[in-house]
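The structure is given below, and queries will be raised subsequently.
The complex appears here without one of its protein chains, the remainder shown in place.
The chains carry the letters A, B and C, assigned in the order they are written, with residues numbered from 1 in each.
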Amino acid sequence: MVKPSTRVTVWNEFRHEQTNETVRNIYPNGIHDVIANYLHDKEMEVSTATLDEREHGLTDEVLNGTDVLIWWGHMAHNEVTDEVVNKVHKRVLDGMGLIVLHSGHFSKIFKKLMGTTCNLKWRDASEKERLWVVNPSHPIAAGIGDYIELEEEEMYGEFFDIPNPEEVVFTSWFTGGEVFRSGCTFTRGKGKIFYFRPGHEANPTYYNEKIMRVIANAVSWAKPSGNYAFNFGNVAPLESLR
Amino acid sequence: MVKPSTRVTVWNEFRHEQTNETVRNIYPNGIHDVIANYLHDKEMEVSTATLDEREHGLTDEVLNGTDVLIWWGHMAHNEVTDEVVNKVHKRVLDGMGLIVLHSGHFSKIFKKLMGTTCNLKWRDASEKERLWVVNPSHPIAAGIGDYIELEEEEMYGEFFDIPNPEEVVFTSWFTGGEVFRSGCTFTRGKGKIFYFRPGHEANPTYYNEKIMRVIANAVSWAKPSGNYAFNFGNVAPLESLR
Amino acid sequence: MVKPSTRVTVWNEFRHEQTNETVRNIYPNGIHDVIANYLHDKEMEVSTATLDEREHGLTDEVLNGTDVLIWWGHMAHNEVTDEVVNKVHKRVLDGMGLIVLHSGHFSKIFKKLMGTTCNLKWRDASEKERLWVVNPSHPIAAGIGDYIELEEEEMYGEFFDIPNPEEVVFTSWFTGGEVFRSGCTFTRGKGKIFYFRPGHEANPTYYNEKIMRVIANAVSWAKPSGNYAFNFGNVAPLESLR
Partner (left out) sequence: MVKPSTRVTVWNEFRHEQTNETVRNIYPNGIHDVIANYLHDKEMEVSTATLDEREHGLTDEVLNGTDVLIWWGHMAHNEVTDEVVNKVHKRVLDGMGLIVLHSGHFSKIFKKLMGTTCNLKWRDASEKERLWVVNPSHPIAAGIGDYIELEEEEMYGEFFDIPNPEEVVFTSWFTGGEVFRSGCTFTRGKGKIFYFRPGHEANPTYYNEKIMRVIANAVSWAKPSGNYAFNFGNVAPLESLR
């Protein structure tokens, strides 16, 4: 029997790459293209979708055929229609995994799932980030060792206004003096969610082998587990009441 | 120095009591009145608000003067305006405690804070509920002992579609064969939230001394802790970057 | 490439089966034998070990070659030597998964890993147990649906004196009026631990297909993730201190 492959859709806003030369030089075909290529090489079934496609590339057919959705957005969060956000939300509650990257912390879908502002401190000054593993037995940290080091990244600092994560896998140190919970897991309905901090568009972060290993690990972790048989609503008693 | 009293607002939909004779006989002045009287006797500064008041009784002045808001709603969740829901949401993130009772699991404010459907199984058959303490060191369980027994209650059963609670204080047993996480805590922003399951309008649950003790304990637990000094947004480095 | 199989060791006290006819009739070759056969059929690499073997069957070679250890004990917890307990403890912290079954809650190894008494309420009266799934996206619950029903089991009731579990996957309802957190996960060091309540020796629980599915799921969940590269102790700074 051939084990079915995990079906991943990499969603990218894909605007910075078209409007900013620095970003285009790093990601000429878009951030989504680099991520998709990596996961494809790991034998996942990968497709991509972007903001300016019809329905942002996230039609019912695409969403229903996605096990894990990866999300990168930044400057155009508000251009994502509520209709698509509601569909993605429904699919997550129904079991689709969701990996939210970097500036996606302010996306409509992430805020809707968290119930908080998802606000944070930030600074765009190309400083060093070191992501420490604080949960070494977690499958998302497999193969990482003590930490990941990124020479130049944007800084995100605490307090990060999210609900207390179920698990914190990474915590970042920044040159400028801040820390950040950089790898956080959540469950919503039957869906598993992983927020992963790094990935500023002006840095070549998604070419870092360890960063990509984490994303691939997270896809494996977030894929639906297959327990889909429960029900809601008015039910008859299972035992005699009197 | 006199310690300032906790300011509690008890919000009630207050419809069943006006339209259903059974309910009116149990709560002639409304569920909110019974809860408010109990808390008043515990030396809390209590006021009430109901759906049919202007702005549902939750004006800016009322909300800004509330440390902990208690919420009971059921048949008219959709009549609560989004404007008021958004104001309550903002106040919770800013530190106001929130205690959501029974059928309030389906209120707009609870669903917005949770990010999930908050769906569950249910049955209105006047069966026995026994709420077991599963976190005996928690201040919300103070004075309760092993369990609380309610001779007649509506049943709510798992799976309860909420994010994994930070703490589960009570788990209910029902005659008909179900279980339920009946006392759950969450943090959202600076606000603390407690969901407490019992309180069907057709049962005299809010006259039960232990049930009311839990609600009073929860008010003390949920009141703002006073750490209000942090900031978001673009920040200068605290350490030299080079 | 052939994916390496998970290496499971099923440890059983194996006393009731030799001294009590009721138990022997259900498990003529021991509880370990039934569990091992099931997992073997799922293409795991399974061996067994019992109390009365040399070093309780848990030599260094056996432990070092075990990815996940399953533990059933009851009447002879104190006959397990501290030396073996300390070796198992070290292996768990180093990444070996551990699945503790039923009366194993009072085993030396479980108490040492938990830091609490692991005490509970109990009753041996052959009543019904219904294990509700309260975490449907968890891989340990895959394929189970709403619940597992066991016609006759021993009762364990709350308060169960364990640290708050990282995840509660199942909560049990019992005919006699109690509830219990029946499927609980913990991490200790790099090792993952799952406690699973059912399995009274006088009931044919380990012939139940769903119970065995949970144990197989738990083995897959608990196997080492492979992040073994971190260090402790005195370290040089990674950044200039002055």
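The criterion applied here is as follows: a residue touches a chain if its C-beta (ideal position, glycine included) is under 8 Å from a C-beta of that chain, and two chains touch if they have at least 3 such contacts.
All figures in this text were calculated on a predicted structure; none of them were measured in a lab.
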Visible contact partners (per top-of-document touch definition) of the missing chain: A, B, C
Residue among A:T50, A:N135 or A:N217 touching the omitted chain: A:N135
Contacting the left-out chain in the complete assembly, out of B:G73, B:G115 or B:G189: B:G189
Among A:R91, A:R123 or A:R181, residue touching the chain not depicted: A:R181
In subunit B, positions touching the absent partner: 95, 128, 130, 133, 135-139, 141-146, 166-167, 175, 187, 189-192, 224-227, 229-231, 238-239
Touching residues (missing chain, whole complex) on subunit C: 93, 112-117, 119-123, 125, 127, 155, 157, 159, 161, 163-164, 166, 175-178, 186-189, 230-239, 241
On subunit A, residues whose C-beta touches the chain left out of the figure: 130, 132-136, 146, 157-160, 164, 167-168, 171-174, 177-179, 181
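FYI, only the chains that are shown with their structure count from here on.
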Contact graph of the chains (line, ring, star, complete, other): complete
Whole-Å separation of chain centres (CA-atom averages), subunit A against subunit C: 32
Centroid distance [mean C-alpha coordinates] between subunit C and subunit B, Å: 37
Of all residues in subunit C, the ones touching two or more other chains: 130, 133, 135-136, 146, 167
